[in-house]
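What follows is a single structure, and I will ask about it in a moment.
The complex appears here minus one protein chain, its other protein chains still in place.
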Amino acid sequence: MTERGASHAITVIVNGERVNRIVSARQLLVHFLRDVLGLTGTHIGCDTGNCGACTVVVDGKLVKSCMLLAPQADGSTIETVESLAADGQLSDLQRAFNEHHALQCGYCTPGMLMSATYLLRQNPDPSADDVRRAIRGNVCRCTGYVNIVEAIRSAVSAGSAGRAAAGAAEEA
Amino acid sequence: MLLEEVEYVRPTNLEDALAVLADVDGAAPLAGGQSLVNVLKNRVASVDLLVDISRLAELRTIKRTPGGGLDVGACVTYDELDRSPLVRESHFTLGEVAAHIEDQQIRNKGTIGGNCCLSDPTNNLPPILVALDAVMNLRSTSARRSVQAAEFFKGYFATALESGELLVSVTVPPMPARSGAGYASLLVAADAKAMARAAAWIQLGTGGLTITSARVALARVANVPVRDAGVEARLVGAEASDAAVRDACSVAAEGLRPIDDVHGSSHYRLEMARVMAHRAVMQAVDQATAGRNGSESARRGGRA
Partner (left out) sequence: MTITKGPGTEQAIRTWSGRSIPRKEDARLVKGQGSFVDDGGVQGQGFAWFVRSPHAHARIVSIDCAPALEMEGVYAVLTGEEARQQCETPFFAIAPPPGSLMAEWPLAVGKVRYQGDAVAVVLAESRETARDAAERVFVEYEPLPAVVDTVAAADPTTPLLYDDAGTNVVWRGVFDYGDVDWALENADHVVKIDRLHFHRFTSAPLECNGAVVDYDLGTGVVNVMSNYQMPMFASMVIGPTIGVPINKFNFVTKDIGGAFGIKIGFFAQIAALALLSKKAGRAVKWTEYRTEHMLTAGHGNERTFLDIEVPVMSDGTILGVKVRAFDDAGAYLHYEPLGAVIWSQVVPGCYKLKHVRVDYTEVVTNKCPTVPNRGYSRMQHLWMIERIIDIVAKELRLDPVDVRKTNYVQPEDYPYRTPNDCVYDSGDLPRSLDIALELAHAEEWRARQRELGTGSGRRIGIGIGSTLDSGTNNFGQSRIINPDLPFSGNGEAAIVKLDLFGEVNVNIGTTPQGQGHETTAAQVTADILGIAPDMVTVSTGFNQANNSYVGFSGTYASQFAVSGLGAVMGAAEKLRHQIVKLAAYALRAAEEEIDVSDGFARVRGDENRAIPFIGLANMVYANNAGLPAELLSEVDLNARYVYVPPFEVPDPVTKTGNLTLTYASQVHVCVVEVDEETGEVTLLEYAAVDDCGRRINPMIVEGQVHGATGLGIAAALYESLDYDASGQLQQPSFYEYHAATALDIPHVDCGSIESASPFTPNGAKGMGEGGGAPLHAVCSAIQDAVGGDGPVVADSHNHWARVHELLHRDPTASRGVAVTSREGPPRVAQS
């Protein structure tokens, strides 16, 4: 049993790096990532777990980091948007978002990319409807979702080659 | 986003968890946290100690009971319910309900136990558990007891749980041959909150299409899911036809006064309760007549 207390020593692996910190029990994981670790790619868009801007992957599961307390993540492996182009190369999804103009202000984009990444791990060939269901928890106020759906689908069908040709409408 | 000062503890086994919950005033179990963390952010309820039970292996399993029912650990997530072959095979509707709770992130964390124990009238699982006649298994350091789902939900954010007690699992009885379940919601938007909701379970006679037994649970007409005895009485012995079911459901929620809010008046909600009851029962009929647990018809049923 972890010790009962208002602060806790935690160990997490964030984007491949082991991190040890003392956190306050009331600190949300998203504030830990942003304010303590300086990983500001993970955003905050609401205070009720509805918008998904803070979406990250914890132990292989897609979660909203504003709905978890930092001590709950103790021992976990966390992936944030900063992990997607870790080797400096944009991922297929990141590239597709750029090519399909799937972002405008870019504020929802990190969370959206994490949800899309998770989707493609679960389901390598999603339909347009699968894609829409997969990003149901990520609110975008700029794009009407149209180009986001197209970008994710193009990243599916493209692999690395022929991505440019995959501009067809989602219903096609 | 900024919570009040709170303590946190993560017991490594159920016994320890029960002990802490029994010992500490102001201790609350933290499972998926998909509602509780919001409550804490809002600072509307004061909790002194969060007891993290989400990793307790004892609470995370889905098991088949001898008769073909399910025993679902309290910390099984919605996503696990959705993707469980065991659940889909025998209780397709339960899986389908779980599959349409909000979004993937919430389904990955939110648990059946949390959904029930918070007893928020908008929650998805309570009405289907009532309709399926599920049993809530509770434990404390000193005792175990079981409560019928219909008796578990007591009011707005209130349940039958006593201080120091924890919901550890939910037992869902088997679905006999020629029985079926249905679930219909009027949602403010796709997979969002419901304004009206009904869950149904019916049993058809061995020959023909006569309903021999029925359970209909309505949600959003009161603070807790309500078994509608009037509708059930009219359904039993009735033909499982659209007209007969519609007629039986026309008395749904009689005497109840649902809330008025920005989504619709009390009167509208009452009318919608009837529409949802009809749709849920017809889904159940489809499932019962389809043989297995009606996976196909439930899929056709559209929005859960």
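Chains: A and B, in written order; residue numbering restarts at 1 for each.
The rule is simple: a residue touches a chain if its C-beta (ideal position, glycine included) is under 8 Å from a C-beta of that chain, and two chains touch if they have at least 3 such contacts.
Source: prediction; values computed, not measured.
Enquirer: For the full complex, can you list every visible chain touched by the one that's not shown?
Expert: Checking the complete complex, the chain left out touches A, B.
Enquirer: Hey, which of B:Ala158, B:Ala177, B:Ala190 or B:Ala229 is the one touching the hidden chain?
Expert: For the chain that is not drawn, the touching residue is B:Ala190.
Enquirer: For chain B, which residues reach the chain that was dropped from this view?
Expert: 1-5, 38, 43, 103, 186, 188-193, 195, 261-265, 268, 271-272, 275
Enquirer: Can you name the residues of chain A that touch the chain not displayed here?
Expert: 24, 26-27, 31, 34-35, 39-48, 50-51, 53, 80-82, 84-85, 90, 94, 97-99, 101, 103-110, 113, 128, 131-133, 135-149, 169-171
Assume only the chains that are shown with their structure count from here on.
Enquirer: Flag every residue of chain A that touches chain B in the complex, lowest number first.
Expert: Checking each residue of chain A against chain B gives 1-6, 8, 24-26, 28, 30-31, 44, 47-49, 52, 55, 61-64, 66-69, 71-72, 74, 115, 118-119, 133-134, 136-138.
Enquirer: What part of chain B is in contact with chain A in the complex they form?
Expert: 1-12, 16, 20, 30, 33-34, 37-38, 40-41, 49-50, 52, 54, 79, 102-106, 108-109, 190-191
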